[in-house]
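Notes follow once the structure below has been shown.
Omission of a single protein chain aside, the complex is shown with its protein chains in their original locations.
The letters A, B and C name the chains in turn, as written, and every chain counts its residues from 1.
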Amino acid sequence: MSGAGRLTLRPYIVAWAVLVLLFGLSVLSAYLDIGVFHPVVNFGIAATQAAIILLVFMRLYGHPSLTWVFAGAGFFWLLFLFGLGLADYATRTGFPTQ
Amino acid sequence: MRSLKPQMQFATLAQQTETAQLGMWVFIATEVMFFGVLFFAYTVYRASYPEQFRLAGHDTQLLLGSINVAILLTSSLTMVLAINAAREQRDRMAAGLLLATAALGLAFIGIKGYEYLLDYQAQSVPRLDYVFKPGQGGPTELFWMFYFIATGVHAIHLSIGIVLVLIMAWRARRGAFSRAYHAPLEVVGLYWSFVDIVWVFLFAAIYPLGRGGT
Amino acid sequence: MEWLPFWPKDAAVSGHVVDTLYIFELALTTLILISVYGLMLVFCIRYWRGRKVDRTKGAAKSWVWEIGWTSATLVAFLALFVWGAKAFIFLYQPPPADIEIFVVAKQWMWKTQHPGGQREIDELHVPIGKSVRLVLTSEDVIHSFYIPAFRVKHDVVPGQYETFWFKATKTGEFRLQCAEFCGTQHAHMGGRIVVMPAAAYARWLTDQGAHESLARQGEALFRKYGCSGCHGTNSAVHAPSLAGVYGSVVQLDGGGTARADERYIRDSILLPRSQIVAGYAPIMPSFAGQIGEDDLVAIVAYIQSLSRPPGASP
Partner (left out) sequence: MTSIAAELPSNYLTREHTVRSWLLTTDHKRIALLFFASITFFFFVGGFAATLIRLHLVNPAGTLLQPDMYNRMFTMHGIVMVWFFLIPSIPATLGNFLLPLMIGAHDLAFPRLNLASWYVFNISGALAIYFLLAGGVDTGWTFYTPFSTMYSNGHVMAAAAAVFVNGFSTIMTALNFVVTTHRLRAPGMTFMRLPLFVWAIYATSLVMLLATPVLAMTLALMAIERGLHVGIFDPALGGDPLLFQHLFWFYSHPAVYIMILPAFGVISEVITCFARKRIFGYEGMVWAMMAIAIIGFLVWGHHMFVAGISIYAAILYSVMTFIVAVPSAIKVFNWIATLHGGSIRFDAPMLYALGFIGLFTTGGLTGLIIATVAIDVHVTDTYFIVAHFHYIMVGGAVTAYFAGLHYWWPKITGRLYPEIWARGAALLIFVGFNLTFFPQFILGYLGMPRRYYAYPPEFQVWHVLSSAGASILAVAYVLPLFYLAWSLVYGAKAGPNPWRATGLEWRSASPPPAHNFSGTPFVTTGPYRYNTTDDGYVSQDGSAGA
């Protein structure tokens, strides 16, 4: 429990502003000619936004490490799904015939 | 109601609150996996058919999607401020902020509905009315399936969130929460922000595709 | 081993590879099982409650043992893995094929097509001692092409070409089965593989009557579906020539390469916009839903034939 005395506004407003700014960048990037980096930029920005929401709005910052573990568990386990799943798709062509 | 005793299995009210929050975090981990499946399917198909996904993404409503991002980000802000207000026992303020949160959520749903209508008019709804635009092939339909399933599941989550927030607003108005006891509100807040996070990722997956820069 | 009532016939090169590995692992498994049951039995009898034995030695030195048997198991397992993986690569890495057979599965039959155009249903005649490469696809659900006597199987997935190979070492008839559940008559989706001596096989081929070769059939279809209009030599449309494409590495639009195997050719016909060759406009229409698997197989065979030196038979 983080015990705030009075209503704390500032960190939340700042976080909101940063989130909106990042979102603007994401929209802008859609019109840039960056080829295959589109998904990288878009999902990179989304991940940053998610981190800010987690840390500030969901107040993960200041929670015990156990909460961090569970907050991260889902994302971490998705790495298993993506990592090993895409390992198949990335190498589907099979062996070249001799 | 302000001096509550903890439930039988807990030693203190603080333990009860922390336990409820931990429960929500664990639930969110399961939700991440739930949505993760959709994103995995999306990734596989997009990597297989990048060109087709670009073509399909071009037909999505970027403006409406963007407005919805702004709405949800703002609603997360009002939500967290509501929790703070409730902890300070500013009941009216808390209830007002919660009502604002719910209103933003409803606005999101409304815009989403309008967007679905536009998609329908653009003949982009698989099965119901779907035509391939010039250059499009089968995989574009896969894109639109992802779009409707993912945004649909998200909208269901958001609707549940709106109901929960309204209940919290009612309870806050009646002065149910205090510094010592506000666990339900915290838990609903976590859920609400999580639904927001999902939308942030959905936006990145759906709307920026196929806009000018190739 | 076939004299054992519980040992299947072994009639291909792959059968020997799998059997050797299996016999080794079976022996290992038996050995470990005997020691596990044996130790349990010995300990249970020796330390039966009420027996007067020294029970003080039980507890100590736990971690030495633990690290010991953990690393021993790990090393043994990794050794098994390496052997298994090497054998697997052998099974699924085709040598240059002597014969290429196309197999189209549907509920509940196997349709096989020889390069010479001969077609069979639920049967496949092959010569002994030749490496046979199979290209498999399905018209409806997932099936699995399974020849127990050869110890090989491969799932047959709709929308994809799967390949594997075998080289028979014995003549005779062997069971062909479907191993992936595919509906009501799954149990009866089988047939036989007939392995024949080379001369008998040649006779069998001619006995099937005169056929156009599969590639010829494909050439006709190539014209019928209008492919030659763009991909033909005198075409005005800017489309890549298909001579020599099969087996080559293709440069794709937007970077990246693809190896032009059967799967690539198939995808290019059905989903032409997914992989566009560098330097060409994405103008080819999709043929998804317009060409049946049987015709598709013939067209692929024709495009394959364009990569062979003229006169060479497959």
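Heads up, the rule we're going with is that a residue touches a chain if its C-beta (ideal position, glycine included) is under 8 Å from a C-beta of that chain, and two chains touch if they have at least 3 such contacts.
As the structure is a prediction and not an experimental result, all values here were calculated from the model.
Q: Mind giving the shown chains that are in contact with the missing chain?
A: Result for the missing chain's touching partners among shown chains: A, B, C.
Q: Return the single residue from B:G105, B:G137 or B:G189 that touches the missing chain.
A: From the options B:G105, B:G137 or B:G189, the contact with the absent chain belongs to B:G137.
Q: Considering the complete complex, identify which of C:Q113, C:S144 or C:S305 is in touch with the unshown chain.
A: C:S144
Q: Among C:I121, C:A187, C:A202 or C:V237, which residue is in contact with the omitted chain in the full complex?
A: Checking the options C:I121, C:A187, C:A202 or C:V237, the one contacting the hidden chain is C:A187.
Q: So which of A:P11, A:G24, A:P39 or A:G85 would be touching the chain we can't see?
A: Missing-chain contact among the listed residues: A:G85.
Q: For chain A, which residues lie in contact with the unshown chain of the complex?
A: 66, 73-74, 77, 80-81, 84-85, 87-95
Q: Using the touch rule from the top, list residues of chain C that touch the missing partner.
A: Those residues of chain C that touch the unshown chain are 6-8, 17-18, 21-22, 25-26, 29, 32-33, 36-37, 39-40, 43-44, 47-49, 54-59, 62-63, 65-66, 69-70, 73-74, 77-78, 80-81, 83-93, 107, 140-142, 144, 146, 148-149, 151-155, 157-160, 162, 175, 177-188, 271, 274, 288-289.
Q: Need a quick check: the contact residues on chain B for the chain that isn't drawn.
A: 7-11, 15, 18-19, 22-23, 26-27, 29-31, 33-38, 40-41, 44-45, 48-49, 52, 126-127, 137-139, 141-142, 145, 149
One rule holds for everything that comes next: only the chains that are shown with their structure count from here on.
Q: If you average the CA coordinates per chain, which chain's centre is most distant from that of chain C?
A: The most remote chain is B.
Q: What's the distance between the Cα centroids of chain B and chain C, rounded to whole Å?
A: Going by mean C-alpha positions, chain B sits 45 Å from chain C.
Q: Between chain A and chain C, what is the separation of their C-alpha centroids in Å?
A: Centres of chain A and chain C (C-alpha means) sit 41 Å apart.
Q: Residues of chain C that contact two or more other chains, please.
A: Answer for chain C, listing residues that touch two or more other chains: 254.
Q: Touching two or more other chains, which residues of chain A qualify?
A: Chain A, residues with two or more chain partners: 35-36.
Q: What part of chain B is in contact with chain A in the complex they form?
A: Its residues touching chain A are 14, 17-18, 21-22, 25-26, 28-33, 36-37, 39-40, 43-44, 46-48, 50, 62, 66, 69-70, 73-74, 76-77, 79-81, 84-85, 87-88, 90, 179, 189-190, 193-194, 196-197, 200-201, 203-205, 207-209, 211-214.
Q: Applying the document's contact rule, which stretches of chain C touch chain B when the two form their complex?
A: Within the complex, chain C contacts chain B at residues 254, 271-274, 276, 282, 286, 288.
Q: Taking the complex as given, what residues does chain B use to touch chain C?
A: So the residues of chain B in touch with chain C come to 48-52, 135, 137-139.
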